[in-house]
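A single protein chain has been omitted from the complex, and every remaining protein chain is retained in its original position.
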Amino acid sequence: MSDETKTEDKPAAAEKEWQPRIIAFVCNWCTYAGADLAGTSRMVYEPHVRIIKLPCSGRIDVSFIIKAFEQGADGVMVSGCHPGDCHYTAGNYHARRRFGGFRDLLEFCGFDMRRVVFSWVSAAEGKKWADLVNEAVAKIRELGPFKEYQKLLAEDIWRKEETNSDRETG
Amino acid sequence: MSRIGVFVCHCGENIARMVDVTRVAEETAKLPGVAVSVDYRYMCSDPGQNMIKEAIREHKLDGVVVAACSPQMHEPTFRAAVVEGGLNPYLCEMANIREHCSWVHTDKELATQKAIDLVRIMVEKVGKNQELFPIKVPVTKRALVIGGGIAGIQAALDIASGGHEVVLVEREPSIGGNMARLSETFPTLDCSQCILTPRMVEVDRDPRITLYTYAEVEEVGGFVGNFKVKIRQKAKSVIADLCNGCGDCWNKCPQKKIPSEFDAGLGYRTAIYVPFPQAVPNTPVIDRERCTKFLKDKCGICEKVCTLNAIDYTMEDEIIEVEVGAIVVATGYDLFSVGKDQPNEQWTGYGEYNYDAYPDVIDGIQFERLLSASGPTQGEIRRPSDGKEPKSVVFIACVGSRDPEKGLEYCSKICCMYIAKHAMLYKHKVHDGQPYVFYMDIRAGGKNYEEFVRRAIEEDGVLYIRGRVSKIYKDGEQLVVVGADTLSDSQVQVRADLVVLATAIVPHRDAYELAQKIGFGCGSQGFFSEAHPKLRPVETNTAGIYLAGACQAPKDIPDAVAQAGAAASKVQLLFSSDELEREPIIASVNEATCVHCRNCIRVCPYSAITDKEIKDKKGNLIKMVAEVNEGLCLGCGACVAACPSKSIQLAGFNDEQVFAEITALGSG
Amino acid sequence: MTGDSKEKQNAEQVEKTRQPILKTLRVENLNDLVRKGLDLGYRVFAPVKDDRLVTFEQISSPEEAFLDGITSRTSPKSVLFPRTERIFSYKIRKDEIVVEDNADISQPTMIFGCRPCDAASFPIMDRLFQWDYQDRFWIERRKGMVIIAVSCLDCDDACFCTSVGLAPDSTEGSDILLTLVSRDQYLAEVMTEKGEDFAEKTGLFDEAGADLDKETATKAVREKLGKKFDLDKIKPWLDENYEHEFWAEVTRMCIGCGICTYVCPTCHCFDLVDEAHYDGGAKIKNWDACQFAAFTVHASGHNPRPDQISRHRQRIMHKYKYYPDNLGAVLCTGCGRCVRHCPMEVNLIRILKGISDMEKAGVGEE
Amino acid sequence: MIEQIREKAKELLASGEVKVVIGYENGGLPETTRPVFITSPDEVDRLVWNKYCYANLATFLWRKEVSSLGKPAIVAKGCDVKAIVVLIQESQIKREDVVILGVTCTGVGDPPLSKCPICDVNTPREYDCLFGEEIPPKTDINKFADVDEFEKKSPEERWEFWEEQLSKCVKCYACRQVCPMCYCEICIADKNQPQWIETSSHTRGNYHWNLVRAWHLAGRCVDCLECERVCPVDIPLSLVNRRLAKSVKARFGYEPGYDTEAPPPFTDFKPQDPEEFIK
Partner (left out) sequence: MTEEHAAAVQPTVAHSGGNGLENIYLPQLMVIQEITQETPDVKSMKLVFKDEEMQKNFSFRTGQFGEFTVFGVGESTFNICSSQTWKDHIECCFRKVGRVTSALWEMNEGEIIGFRGPYGNWYPVEKMEGQNILFIAGGIALPPVRCMIWHALDMRDKFKDITILYGARTVADLVFKRELEEWQKRDDVTIVTTVDPGGETPDWKGKIGFVPTVLKEVSPSSDNTIALVCGPPIMIKFTLPVLLEQGFAREDILTSLENRMKCGLGKCGRCNVGKVYICKDGPIFTAAAVALLPEEY
């Protein structure tokens, strides 16, 4: 999301260097706890991922991923427990089938699949989480903003005028 | 919610060092819906918590976001504080700006921006939170125990002594299970009948235990605290109240040549029989498949001789319905048979031992019967083929167990011990006999177990040969056991009068059906699945159903009894309060838009969703919908993602909340 | 009929009785007509062919226009009444809302190469959008619009303009109607001041001799069209037969998709929704359809039109009874698109023929 | 063939075994047919069978306008029967509540639609009575040839293709209304709490709509091509559905419409499902 839409009372900040924006949908029992472990072990990783917690990877819906891109995300991460570890016995098995089918659909429609990362991270794999984040941010920084989807957003008929009139009213 | 309070924690320096907490508080104050936004050094401290309580009262807050550590740490603390402030606990959410932010980032500006975003996500989510109240489910304080072996008996007695009613269901005519068929038990060699019979009598005498023998569980419905069980009491053809167990009927019964299951086929029983003398209850049953009265409508001697006319041929099977709050499954085990016909298609028999063709090749339970004083040979060791006393007996370990090629990879845990016991008892009875044991590794890890095996080798002269047996064939009167002796690296041939196979412990043939019928998991080999191998060994994934004994995995009597005690204590725990309180994070169905495609019913791991008919006043069906059973749903949300029209929602993580969280990031 | 819309009626009458000025246009000048329009600053819309699909799109050069074929698949109504349109936008701050009435509808538009049935739809819809409340989005754009229609020389089984009082060469709604009267010449009937003014500005039109007439050119297609049903019998039957098993018989196969209303040049129902991001949004006007189940559902869940049969009846009632009752015009120009593109071929002609033959033949026979 | 169908329809209606026969009758326009619901035996002569019988009549089995008439018999070609099988699988109708008049079909449309040369259900797999002689199912066919072809394009080309196609969508929802698998009482696109799918038809809103529609048909679409036939702006909607069908077949070895007992693919799982894409 470009920065002009900041509130007007702030002086129009110099065009800030673009920062990748990644949304992560994670399961509460394994990946969220893995990220906690990365924290308690003071590992270091890029600050561009916003985590949204869900009870299980089985709860993650395809509309979440599409809506994340619609809100201007440059990348989406989806992560849950390893098959067999699911706190609810079968959530991640269903999730695996759904992600498998849905990624084929996105790929077919021309999405750059390097912007969508599916992973299993257990509560003990803090390191793996940190590496995944760093790897994803590096990849997306290299790919740059999700131009194709931003073009769709720019088609946002109210936002386009607003940025023009925003500039006029200063 | 429209009046949200945001409380940003410094956590001393843990957060404040890398996140500009005051700016986070300022920025969130600007968010629509935020009434107050403050920061403080230690939100989890008492003054910190009081700050929240006062803010709730003062600003009439209807939502709280605490930006601090991980919810895994202090969510309970802050939710309790919020309750004291007069607000529903589920209107309080935590933004993790420590483990997920300050501790792991190095760029203060970007970390602060991330913290602001994380708080904004939670503010938007709290805006859509609803008040939730714990689910209350009534508990029927009566337990059902399936299986009357030592585990089932122990569990029943412990629950009953805890003051609760128990219904014990046993498939055989008498309780006692496999333990009743043993002669002595390792490592103390005390006679199994002597330590078991008192417990069996206790079960019979205890008024709180209702005992159904020669009966099976037909159907289990309902959920934790409210199971509805149907028990099929097979017709015994004997009226228990009238019969005093005098034995006239089974002594006069002309059908003498029926192989006795209790004696594993080595002895015989009559058509009307009690499995063994100390049977509890001591009431005989008529085996309708083998009784001439039922087959050709002739005979009827037992009715004639019965002075108390307790025989009633017209008796029918009876379905008994009972309501229970918890179920303990203790259905015990079977022994692997080396024969061709295998219950599990992944298993194969032992052609090398000529399957079960040789009468003098018997398994452990059959040898126990030979050893037992109440056995077919009154405790004398005689060969099933010609009744002679065997002078040389070969015991073979790991028959089936630890044999991936035959389909059973696991170790059955108790065979090494009972082989040593068998050899020792054989020597006590046939002083000049020579026992041989073919083994791979001796597994004697229990208390006094190793000492017991040492005694068998040193005092009783049992000859242990480390190696597998490759072949057994008949040579004249004797059997030739061909095997290897890896210690002397040589082929060994032993001429044996009798061969005892220590076959693997396997689940009953119909274990899988029973698990399906009751509604809990079953492993690939057919043993019942515990909730967690280390931390929840006696629970299953279905609330209110517990496991005890060998049905969960091969184990010896001490372990079985220990598990039975543990299962009983779990039942006591469940029955300790009149109502069961459950986390209100459960799913609910919008019946107006559900079209009954049953996706949710199929994906639910806890079969918590069932079909429901919606009828109009006159009773004709309007539509079918799905319905969530509040007792069973554990809130995983797999159903919500499976529902195309989103007619089912999970409280605490419904679509409005997640949507709000995602769109909160759209503002950037 | 309300007072002030009466004057509107008279204005249209005057417009109609105004004598058309006959001119001619050489066929090879047709493309120049578009170029002139573009030079004059008009946004030019014309049928554009993409594989089998012909839709009304904005063109930047005459070559893009496709004038053959019976008619386009979507109608030119989307020029004045787009599928998705911003009405106004606003910014949301903590305790302040800034509303901006910033929809720009000033630029004049030119519709080139539409059929007479499409052109006739605009005056019919003018009545609705001027009924009591003046809808600026329609009226402002309509003021600046020039419609240059081209008469039909062929038709298909779906066309029924002759049965609703129009014709393959009717002039209703067109500023200039071109009819190909000879191999290299169009007869141009300039109907309105706007048409006259436009003709002058382009300077491509020459005087027409008295001998040119369009009847001969369009005689064949008029005969081919014939009369598919008797319009006068429709409304009387509709007035009496809101409840009739005929409706169920002929509309049971309707699946409630929105195609007939979306391709129809005169269907004008719409929806107003807010689309917003976190800090601002806009009021969006989208096409909507009486065929959708959610169109009339009450907040309580009660739906006065519970099934597809009642919804399909509403479309016919509105077009052939309610609109004439309220605004004195049948809300249909017989373009046949709803018949042509209905997935289940419900076929409005069959229904109207069934109604008009109601006394004679049985129900809904072919 | 049509005489036997009419005969059977008359017999069923006269005996009262069914209350309505769902079939095709000649349409008003040339080369078209229209669904028809015959309720009285003497109207069976309106039934026709020719190569313009495109419509997938299975969609009328659950529509209250038709189901309110009582137990139906349905004239169904192979692909329609596959749709009926999926409806049975998802408990929308019971097998015993519908009489299937199976018709062997060598292809509809002139020239035949793209699905017909690669059809393996010329003889329907499920029927109560069959009309026309049995045609052995073809085996050497690749149902996903066009998908494989499209996948050869680069991601940019693919994105551009779909962006251009989906920008045409006017959200008339005809693809949903014609589909026998779209039987939700209130579609997710019509729900506004929250508004997952924006109702406006700008390309962004169209993306979300078409992705979710294709996703909801994953492992359920029987490729009857009705959505593509009815789309007023000619978007190749079935291409996306076939890609998902290919994915479901490759990943889980499942094809919809052949087995009424099989659980739908996304309500089931196997421990060894492929996870090559998961880090």
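Just so it is clear, A, B, C and D label the chains in written order, and each chain counts residues from 1 on its own.
Following the convention adopted for this analysis, contacts are C-beta pairs under 8 Å (C-beta built on N, C-alpha and C of every residue); 3 or more make two chains touch, one makes a residue touch a chain.
The structure presented is a predicted model; accordingly, all values stated were derived computationally and were not measured.
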Shown chains that the omitted chain touches within the full complex: B, C, D
Selected from C:Thr218, C:Ser310 or C:Ser356 as touching the chain missing from the view: C:Ser310
Touch criterion as defined above, residue of C:Asp118, C:Asp288 or C:Asp307 at the omitted chain: C:Asp288
Subunit D, residues in touch with the chain not shown (by the definition above): 192-193, 195
Residues of subunit C (touch criterion as defined above) contacting the omitted chain: 2-4, 87-88, 90, 92, 95-97, 99, 101, 103, 106, 128-129, 131-137, 139-140, 242, 268-274, 276, 280-281, 283, 285, 288, 290, 295-300, 302, 304-305, 310, 314, 318, 321-322, 325-326
For subunit B, residues in touch with the removed chain: 1-3, 33, 127
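Convention: only the chains that are shown with their structure count from here on.
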Gap in Å, rounded to a whole number, between the CA centres of subunit D and subunit C: 33
Of all residues in subunit D, the ones touching two or more other chains: 186, 188, 196, 202, 266-268
Contacts with 2+ other chains: residues of subunit B: 30, 592, 603, 642, 655, 659, 663, 666-667
Subunit A to subunit B touching residues, read off their complex: 1, 3, 5, 7, 19, 21, 23, 32-33, 35-36, 38-40, 42-48, 50-56, 58-61, 64, 67-68, 70-73, 87-91, 94-95, 98, 130
Contact footprint of subunit D on subunit C as seen in their complex: 51-53, 55, 73-74, 83-84, 156-158, 248, 252-259, 261-263, 271, 273, 275, 284, 286-287, 289, 292-294, 307-309, 339-341, 343-347, 349-350, 366
Partner subunit D, residues of subunit B touching it in the complex: 592-599, 602-603, 624, 642, 644-646, 655-656, 659-660
